[in-house]
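Okay, so here's the structure we're looking at.
Of the protein chains in this complex, one is absent; all others appear in place.
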Amino acid sequence: MIVILKKDISQENLNRLLEKLREYDCSYLLYENGEPILRIKTKQNVLTKDFFLSQPGVENVYRITPAYELATKKSADHETTIQTGDLQIKPHYFTIIAGPCAVESEEQILGIAQKLSTSGVHYLRGGAFKPRTSPYSFQGLGIDGLKLLRKAAVQYRLKVVTEAVSSSDVEIVSEFADIIQIGTRNMQNFRLLKTVGQQKKPVLLKRGMNATLEEFLLAAEYILQEGNPSVILCERGIRTFETATRNTLDISAVPLIKQMSHLPIFVDPSHASGKRNLILPLSRAALAAGADGVMIEVHNQAEHAKSDGPQSINFETFDELLKSLTEIAHVLGKEIQ
Amino acid sequence: MIVILKKDISQENLNRLLEKLREYDCSYLLYENGEPILRIKTKQNVLTKDFFLSQPGVENVYRITPAYELATKKSADHETTIQTGDLQIKPHYFTIIAGPCAVESEEQILGIAQKLSTSGVHYLRGGAFKPRTSPYSFQGLGIDGLKLLRKAAVQYRLKVVTEAVSSSDVEIVSEFADIIQIGTRNMQNFRLLKTVGQQKKPVLLKRGMNATLEEFLLAAEYILQEGNPSVILCERGIRTFETATRNTLDISAVPLIKQMSHLPIFVDPSHASGKRNLILPLSRAALAAGADGVMIEVHNQAEHAKSDGPQSINFETFDELLKSLTEIAHVLGKEIQ
Amino acid sequence: MIVILKKDISQENLNRLLEKLREYDCSYLLYENGEPILRIKTKQNVLTKDFFLSQPGVENVYRITPAYELATKKSADHETTIQTGDLQIKPHYFTIIAGPCAVESEEQILGIAQKLSTSGVHYLRGGAFKPRTSPYSFQGLGIDGLKLLRKAAVQYRLKVVTEAVSSSDVEIVSEFADIIQIGTRNMQNFRLLKTVGQQKKPVLLKRGMNATLEEFLLAAEYILQEGNPSVILCERGIRTFETATRNTLDISAVPLIKQMSHLPIFVDPSHASGKRNLILPLSRAALAAGADGVMIEVHNQAEHAKSDGPQSINFETFDELLKSLTEIAHVLGKEIQ
Partner (left out) sequence: MIVILKKDISQENLNRLLEKLREYDCSYLLYENGEPILRIKTKQNVLTKDFFLSQPGVENVYRITPAYELATKKSADHETTIQTGDLQIKPHYFTIIAGPCAVESEEQILGIAQKLSTSGVHYLRGGAFKPRTSPYSFQGLGIDGLKLLRKAAVQYRLKVVTEAVSSSDVEIVSEFADIIQIGTRNMQNFRLLKTVGQQKKPVLLKRGMNATLEEFLLAAEYILQEGNPSVILCERGIRTFETATRNTLDISAVPLIKQMSHLPIFVDPSHASGKRNLILPLSRAALAAGADGVMIEVHNQAEHAKSDGPQSINFETFDELLKSLTEIAHVLGKEIQ
């Protein structure tokens, strides 16, 4: 942290500040030279930017190292591999997670799972607990949905990715899921983050629709700090003034996250755009921008989906998507899984 | 809902649509006249805009009645009164809620409570469970904080407003609080909304920093629908491109909410601006725009606050604020409480 | 500017940097102390943040003094008075500018001017050159509109505020107007800013709907730098994700601008909200937040307005507005003019 002091800071205020630093065991450099500047190194992050801004004699404060220590990339080849059973999400692979927005029935989920399995896809998504903007919308099948997902996964040898919406559900979700999803509205549900941080299962953390990349990585930090090293980040669009799409896919987040963090970064083009005819070009763009995978809403009967129908693609489009991604991946030295 | 049908919609697709409407007991009008339009009235909200957009033969869909039925204002003088013990938040009153961002110590909270009491303020705010962007920031005193708040409230005859951050905390918070606060990051934590909806205590619901007014009222609807009629809305700034303030106070939300809903609307200028020297003008603006109250961060030693120091005002500024608000309220035919 | 240097910056790169500073006559302090920092003072702003960021050996750059030198407030009571003939926009006054969005006919503009005059309002707004989003919308009466404005102004002793949309129009607009308005879409039309900067007439500069306050003051700086000291700033709403209003009125901009700059700041609630039933509460809020005035769309027949009908108020509401503002102004120690 760089703390710009007022030219005329009193000796008393300066001393009080330095004392505080020593009290909290922060090493620092004081640059005097007429107009004083403090450069502070603090491992504990206990003295925040806000703290310094509140002190008399302080003019301004700039943070120069990221606040997310555990999520930070330490070197160019520092990249985390996510293990789920025998499968790995790792560099040089582009992983597809696909499935319906919500589990609706046994027939539906088995039908989709079969399709994925045939197509060589290994990860099945599907919501059992659904966070919905309106209390009047379909809220998911709950535990029955979890059981159906597991059944489909066992039958077709797939991994299950499904959402936990409250810390009290984490245990049960964890029992049925291979990867626990944290939704965009819960990215700063810190209690929930801590709870999944104590699990052994990998976590797919979706970016809050109004979160900066720094806040996104700080949310991941909550999970990492509790001891769970397996966090998959997922860009899913941010909220902007543009209404032609449901959200605005922040494609730059992909290469930026690859530079800032060692965690894998996925893209969810379905929620980002809200439009099924954008899924193919946006998935291609995600791959081309360097993403480690995509999460896509696929439905056997998109026009009858109980939620997110307009953004779900059907099997035919899904085949076309896989074919196109495979070709581009090849050029980029990546393998689709 | 207005559903614009494609000029050439097949009779089969049209029939399927109408059948669906009858199945869900929705009354509707079919305007034919060459280019067909459907006007649908549905009490149950089961057939959503998304559903219709997914149907073959549908060109576009427009919602014309608000999705939040219980939160909707039914007539010009439809305004909810919030009862907390002997006190009321109601029309023609402008209510001040004040206190520190976080409860830090007995000395701190008693000192502030005494000040409020002397000033004629009846509502004490203070966080015991703190949602913090970074896992390294001060996370609150927890239950000890709740106890200190209650002690201060008893001693100085104040009502306690404090936040619940997880549905598992609601019971304990409800025991110590007079009004349960739901923070901006939890505005769409639907599980939490449902849980506080089952309580007898009033709820102060802060607007999500990226929530539209419609989504804000739908979040309130979750609480109302569970049977709790006492919801206080609180505008606290939305996230925009402007970085000169922490968030952008959406002052228009105040008169708009007064037109859309019967629920009282407060303003939190502290979180909206993040700057203590904006609290006075923004509080005045809130009152002038028609708000039912403000929630303000006041600290006995703002420069030592463990959180939100830069946006907390001291006692002196608070006195100035009360004086100014009282004068303006008088002109507007309102009484400060 | 604070330039954080890399710990291992080579002596050669450091020397090149310092040489550049001397070449451009910038005074600086080099804080060494193990991890070097440069603090640069530059009157000329020739070496920008971008320049330093591009240099080898530079880690990061922070600007600590505002880039807008002439627009900066130098002391607490530094406030510019705007003179138009015998009238002044100045501290302790709250000035009303009112009139139709566009001049439509002689009957219309004379009718409105008469009303303003009777109500004690001195400034008549009205567009002759209209910037419209669609080429198919009404584009204004042009020079005929200017003539009608002047006629109304002469007849009812009013000052004319009207927009110039291109530097080639400035001369003719300047001939008929008392205050030249620069619209939101032209806030960064730098050629136009320079041209009005060379005029003798005051300029009312509307904030770009996506401009930060810093960019807003830099736009004012373009005008001031050309020698025209009379700039009135006008907050008119910024673009955000919220669609319930046309734009989001950034009410915090009012007290912030008062702290950052000596220039007067107005509010345009009509364009900010786009809804006539918000004009009264937002005008009150502007006054309460410390604005120096408001600019309001008033129409004799709002339902027949050729542009901006939905946000124009009629004479009856205008009377109510004036009455309410007068009462609040009185409490705040201000006078309505």
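Here the chain labels run A, B and C in written order, and each chain numbers its own residues starting at 1.
Just so it is clear, a contact is a pair of C-beta atoms (placed from the backbone, for glycine too) under 8 Å apart; a residue touches a chain by one contact, two chains touch by 3 or more.
Because the structure is a prediction, the values reported are computed rather than measured.
Trainee: Which residue from C:Asp8, C:Asp50 or C:Glu316 sits in contact with the chain not drawn here?
Mentor: Only one of C:Asp8, C:Asp50 or C:Glu316 touches the chain omitted from view, namely C:Asp50.
Trainee: Please pick, from A:Ile40, A:Val173, A:Leu263 or A:Leu287, the residue that touches the omitted chain in the full complex.
Mentor: Answering carefully, the residue with contact to the hidden chain is A:Leu287.
Trainee: Considering the whole complex, which of A:Gln11, A:Ser75 or A:Thr243 touches the chain not shown?
Mentor: Here the residue in touch with the unshown chain is A:Thr243.
Trainee: Which residue from B:Thr133, B:Gln181, B:Gln199 or B:Thr240 sits in contact with the chain not drawn here?
Mentor: In the complete complex, the chain left out is touched by residue B:Thr240.
Trainee: In the complete assembly, which of C:Glu35, C:Glu59 or C:Glu215 touches the absent chain?
Mentor: The missing chain is touched by C:Glu215.
Trainee: Need a quick check: the contact residues on chain B for the chain that isn't drawn.
Mentor: These residues of chain B touch the chain that is not shown: 2, 4, 29, 31, 33-35, 37, 39, 59-60, 62, 64, 239-241, 243.
Trainee: If you put the missing chain back, which residues of chain C would it touch?
Mentor: These residues of chain C touch the chain that is not shown: 44-46, 48, 50-51, 53-56, 67-68, 131-138, 165-168, 185-186, 188-192, 208-210, 215, 218, 221-222, 225, 239, 302-305, 307-310.
Trainee: I need the residue numbers on chain A that touch the omitted chain, in ascending order.
Mentor: Residue positions of chain A that touch the missing chain: 210, 212-214, 238, 240-245, 248-256, 259, 272-273, 277-278, 281-282, 284-290, 327-328, 330-332.
Keep in mind that, in the parts below, only the chains that are shown with their structure count from here on.
Trainee: Any idea if chain B and chain C meet via the same residues, over half in common, or different ones?
Mentor: Both copies touch with mostly the same residues.
Trainee: Quick check: how many Å separate the C-alpha centres of chain A and chain B?
Mentor: Centre-to-centre distance between chain A and chain B: 27 Å.
Trainee: Any idea how many Å lie between the Cα centroids of chain A and chain C?
Mentor: 40
Trainee: For chain B and chain C, let me know how many angstrom lie between their CA-based centres, rounded off.
Mentor: Their C-alpha centroids are separated by 32 Å.
Trainee: Provide the list of chain C residues touching at least two other chains, using ranges where the numbers run on.
Mentor: 240-241, 243
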